[in-house]
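Structure provided below as structure tokens; questions to follow.
For this depiction, one protein chain was excluded, whereas all remaining protein chains were kept in their positions.
This part shows subunit A:
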Amino acid sequence: MAGSSLMENLFQRTLEDLIKGLRLQLIGESAFLSKAIDEIRREVKSTDSDTKANAIHKLTYLSSLHFYDMSFAAFHVVELLSSTRFSHKKIAYHAASHSFTDDTPVLVLITNQLRKDLTSTNELEVSLALECLSRIATVDLARDLTPEIFTLLASSKVFVKKKAIGVLLRVFDKYPDAVRVCFKRLVENLESSESQVVSVAVGVFCELALREPRSYLPLAPEFYKILVDSRNNWILIKVLKIFAKLVPLEPRLANRVVEPVCEHIRRTGAKSLLFECIRTVVTSLSDYESAVKLVVVKIREMLVDDDPNLKYLALQALSVVAPKHLWAVLENKEVVIKSLSDVDPNIKLESLCLVMAMVSESNVAEICRVLVNYALKSDPEFCNEILGSILSTCGSNVYEIIIDFDWYVSLLGEMSRIPHCQKGEEIEKQLIDIGMRVKDIRPELVRVSRDLLIDPALLGNPFLHRILSAAAWLSGIYVEFSINPFELMEALLQPRTTLLPPFIRAVYVQSAFKVVIFCLNAYLLQRGNAASSSYIDKLVPDVPGLVSECDEPESSDLASCDSPVHCKQDEGFNPRVLNQSFEGLLPEHCGEETATRGQVSASSSLKDGFTHESIINLLNRVELALAPLTGSYDVEILERARNILCFIELIKRKMPDCLVQKEESLGREEAPASQIIRLMHNAFSNDLGPVSVSAQERVPVPDGLVLAKNLEDLETIFSDVQLPSSNSVSLGSPQYEDRAGFSLPILQSKEEPGPSNESTSLLADHRKQHGLYYLPSAKNEDEYPPANDLKLQADTNDGDEDLVKLTEQFLVSKKKPNHAKPRPVVVKLDGDQVHIAANPDRKEDLLSGTVRDVLLGSDTNHTSSQSKVSTKSSTQRKGKDKLNVDSVTESKENLGDIEKHDQGNPSSRKSKHHSHGKGRRHKSPGKKGDEREENGQKVKQKSSHSHSKHKARQRAEVPLNVVALTPGIPDFLL
């Protein structure tokens, strides 16, 4: 056996051979490596420790650089750990710290080996064990080895001591009770004469304080001393980080710290320290004007430096300081804007952030102009960053900074046309959102939508499809603001719409339906009005009052489209309308344009737009375009296309007599067709609006209504639903009842019979499919008040004044210079802000609680909790017992307390006083703590209910928590 292992060893490849082989291999890297792994699997089982060590050495290498799993060798690593040869031990420890995790089963086997090495006389072995422990310590290891680490904290060798301190971070993490044992020695090391030791200790405190700073407030005097005295930049940086966390908790600390920090800024030549000081000031000392001024000077120096690193960091610092001291950014405006075209994308992003920070109501237009220009020039990625930040800044808090929505809406249109634009979804969302929230802007929205829809080139860009979907929807729902519905129809039906995905095409079809209804209705009305032309004259002055009345919507539309600007655009567009079906219309358009020069004749001019011929053309055109869609595979398209086609068929059949009748009897008796049209029109002209997140909560649950918790039984209900019912049931709002009056087969199939339960579930389905037209939170949209019900609307707009203002603005808000225009009403709901609740980490609580406990020196409680714990688990007690032996000072202190505890009541006031008397010099007087104890206890019980078994500790935290908040703590410092 010995012979064979010798042979094995002799011919075994070393790591060096392996690396060389890997560089020269010809069989492919992975083949070579898997061969090597096979070899290692064999070697690692060898009884020869050299062979084993070598195998593990190679395996660690492959695992760390080539991601080979080495968990299979875990046991062999443990075997090797116990080797007496240092070179083997070294390899084993390295392998263990590289590959062991909390779940490694063999971890339980190494406790004794680690203990042995931690107490070894060879400081290199101790160091190896400490290093390894700092990587792999588990709860058990940390608990069991705490006594050894405690001993090492007092080691005379700096080399060992600093590592013992370093390992504490992991030990505290895993086993917070170790704090009770080791914390005192850790704190003592802050005042060590060895700067290496101080450095490690500060590093540990820095990490601890970053997680939960409050507990370390009592140590402020120590940190302050280091801040003033130390000349080691590494240490100073850490201490500054600690203060950056402590200062916000204790304002008076800032007073003391600000001067030393400024002193460092003036004195230091090290950029890293300077930058840390800057960061400390901008994050935590930004109330100190002089310090901020000093810092801004330094930031400026960094900004203009050639080093891109300094520039980047300076920009970052500026964006931190921006919310409180915008002047600092404005002072450096040129550099910031120039950085938008830096070679470094990171710098560009930072400067973009800063530019957005400068945006306000007054300059949003100019800044966006500049940014859009940059977006046009930059690469796709940054272009979209720019667009994204414009959208989010302008859209934040319900378009807070936007005054001129006309401008913003056309900006959205412009942004859609930027070639790299990939923000379709966000633009879509905002377009629809604005449409619903800002009434006054709808004409402009329709105009922008029209411009997008009629451009066939845009259909080719998939990133724009969502925007086009919004545009189609907007021009359908607000078709009454359209200057030229025929042209709109043409755009909606253009051949290139085949490029759209089905769900967006369905939106197009539905919008076309709305346009058809609108045109027919307008035509009918106009016929009626032609008969009594005085009717129109009477209507025109009243326009604003009628905005939302659905009976005569066209009157307001006409008013809205009478501006000459629009007509000029119309003129420009006309030649592009190539379609033969509209040829008949062209002359009329020309006539219309000349007529609309005079505003008064506006309504009569458009009236000419709807001739019998043009309507028939329109219907034919729609039929022609949609007929192929009845063969569509997409249900949404198919269904909607058939809706329109059936409707048109119905109307066409009735059309002739409707016209005749109209002309003859002055519209007194309405023909069935016009009745249908009117009903349909009413159905579509109901206004949609935003719904508050909390809207549903406000709807009282009717008595006797039992809501099912889950909807599993829906399946069975659905099977019933399939049956068409002759008696259709309304959804609860009047317009549906109207619709039910006539029997279009398709329409009926869409309506659902059965109780409201099912209808809501169908709505939910619809919502899932067409989520974009619902506001995020509306669970049930039939609670939204019918838009044309003036009274209800006034309610949602918080009061009638809003409505008055709204109508007034309708008059005023015609084309006028930007700044003179008042901000239109933006519907805002209480649910528009979402707040997130943070949940604190339980483990951190445990650790920081223990730290506070120890820092404020309640020894009584600590021992009592210790003994409580130790009665619970025997392994723990083993550790504890040992500990008391190890620490002479501690045990002396503890002894009395334990006795007291044995006598019974560990939490009596007496013992508390006693413990306070023994505490650290700068801690608050015990009486204060006692006085507030009652209060504190209540608070505390809430926060630490998670470990109610540690009753004693809870009590211990009480005075301490109070102390942390009362002026008591830094009395030494202040």
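Just so it is clear, a contact is a pair of C-beta atoms (placed from the backbone, for glycine too) under 8 Å apart; a residue touches a chain by one contact, two chains touch by 3 or more; residues count from 1.
The rule we apply is simple: contacts and distances are computed from a predicted model.
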> Which of "Trafficking protein particle complex subunit BET3", "Vacuolar protein sorting-associated protein 51 homolog", "AP complex subunit sigma" or "DNA-directed RNA polymerase III subunit RPC6" is the UniProt protein name of the chain not shown?
Replying inline: "AP complex subunit sigma"
> From the list A:G166, A:P221 or A:P672, which touches the chain that is not on show?
Replying inline: A:G166
>> Tell me which of A:Q25, A:S82, A:T111 or A:Q196 is the one touching the absent chain.
In response: A:Q196
> What is the set of subunit A residues that contact the non-displayed chain in the whole complex?
Replying inline: 16, 19, 57, 61, 63-65, 67-69, 86-87, 90-91, 94, 101-102, 124, 127, 131, 134-135, 159, 162-163, 166-167, 169-170, 196, 199-200, 203-204, 206-207, 210, 233-234, 237, 241, 271-272, 275-276, 279, 308-309, 311-313, 343-347
